[in-house]
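The complex appears here minus one protein chain, its other protein chains still in place.
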Amino acid sequence: MAKKVAFMQGNEAAAQGALYAGCTFFGGYPITPSTEVAEVMSIELPKINGKFIQMEDEIGAMASIIGASLTGAKVLTSTSGPGLSLKQELIGYACIAETPCVIINVMRGGPSTGMPTGPSQSDVMCAKWGTHGDHAAICLVPASVQELFEETVRAFNLAEKYRMPVMIMPDEIIAHMRERIVFPEPGELEVINRTAPSVPPEQYKPYDTKFGDVPPLAAFGSGYRFHVTGLNKAEDGFPTTKAALVQAEEERQVRKVDANIDDIVTFEEYMLADAEVVIVAFGSTSRSARFAVNEARKAGIKAGMFRIKTFWPFPDKQIKALAGKVKAFITPEMNLGMCTGEVKRCAEGKVPVVGIFRVDGEPINPGQILDKIKEVK
Amino acid sequence: MEKKLPTIEIIEKYCKGCHICVEFCPTKVLEMQGFVAAVKNLEACIKCMQCELRCPDFAIKVTP
Partner (left out) sequence: MAFDYDKYLRPNKLPHIWCPGCGHGIVMKGLIRAIDTLGLEKNNTAIVSGIGCASRLPGYLDFCTLHTAHGRAAAFATGIKMAKPEMNVILVGGDGDGTAIGGNHFIHACRRNINMTYIIMNNNIYGMTGGQFSPCTPTGAKASTTTYGNPDPAFDIAKLAIGAGATFVARGTAYHANQIDKLIVEAVQHKGFSVVEILDDCPTTYGRRNKFKSVIEMMNRLKEVTVPIKAAEKMSPEQLQGKILTGVLFKEERPEYTAEYAKVIERSKGAK
């Protein structure tokens, strides 16, 4: 049977990806340019006995999905910059309470209300450092409608596997562009479900490290009774201020990502084998970068691209390895140097890192990148 | 017929000494003994249960 093919908008594809992954609960609040995700979920979820709720505000939306997640549901919310700022409070809650959830944040201009209909890539630091306190972060930055679908599935997988909030951050261009999408058949993409507890209710502890760094999470209403709090907690879920316990729990919550970076980090290497000038790009900017690399190659310049698909955890290992081989990095991005700073950190001064920054609501065009390639080669 | 006396158990480790049970007992059955509540006059108890109901600390159990 031929696969289902559609011409679809990015946000709609994200919603379809969530449904493919088994999402049954969406809590949201309208915000441009992410609203289509909510609209599709409001139409599709009831058809599968799922639940859609439009909450009173962004914080309420985040709260509702954490509550629903604790009943065992796969949950999603979608938002954009100002909404992400509000959601940070409870993203932190999902981190410390280790509650799986997926947040789609469509990047628009900022700070504050900024440019609601203009694209940007300026929320990537907010994905990592937005909520207070030490915590792990996973943030995916797809570059096409197809990839937005697939990465949404992967976001659910990572959220359930590592018991934490996972963010997908398409820029506004990826979220609103329409492209051809080929829908995977059911079963074609891996779908990971939450690990249920293997112990009887009376032995269950929600943060029992006997089961490793990601202890199984039981569902409310399934016969397991336990306590969930946003306070620093012990293995049994109850608040503690015991220094050794707090330290160990905090470290474990970060380690569960740090120790699994190779499982989480994804990237694309484009013409890197002999590349001397390497563009490090993500999202829609990587599409301009690919064009620029092709043009540079035609002009005899050994250019290539390292495309970041997983922004957090950052692909440190790969960028560090490249830094020992190439002559320069070029980092085009629709912000004032967020990825550039990370690449500089990884380059450790071995090679120059040259940024191209745009925050005027316009995409970075291939010509800008090509000019920079010629300048630094 | 002899009146059956209730039992009033005071769990001292829970009592925080707020005086509520002592003050609101209509027949003055209880008193403070140092920091915690204690039974002074069990015979006067009318089993109204107010001391148990109003004890914020789960420190009083009355079996009528």
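Here the chain labels run A and B in written order, and each chain numbers its own residues starting at 1.
We adopt the following convention: a contact is a pair of C-beta atoms (placed from the backbone, for glycine too) under 8 Å apart; a residue touches a chain by one contact, two chains touch by 3 or more.
Since this is a predicted model, take the numbers as computed values, not measurements.
Taking every chain of the complex into account, the absent chain touches A, B. If you put the hidden chain back, the residue from A:Gly10, A:Gly27, A:Pro216 or A:Gly283 that touches it is A:Gly27. For the chain left out of this panel, the touching residue among A:Gln9, A:Ser64, A:Asn260 or A:Thr331 is A:Ser64.
Considering the full assembly, A:Pro239 is the residue among A:Pro111, A:Gly212 or A:Pro239 that touches the omitted chain.
Considering A:Leu84, A:Cys126 or A:Val228, the position touching the chain not shown turns out to be A:Val228 (whole complex).
Remark: the residues of chain A touching the chain excluded from display are 24-25, 27, 43, 46-47, 49, 51, 53, 55-57, 59-61, 63-73, 75, 89-90, 93, 201, 220-231, 238-239. Annotation for chain B: contacts to the undisplayed chain at residues 9, 13-14, 16-20, 23-24, 49-50, 52-58, 61-63.
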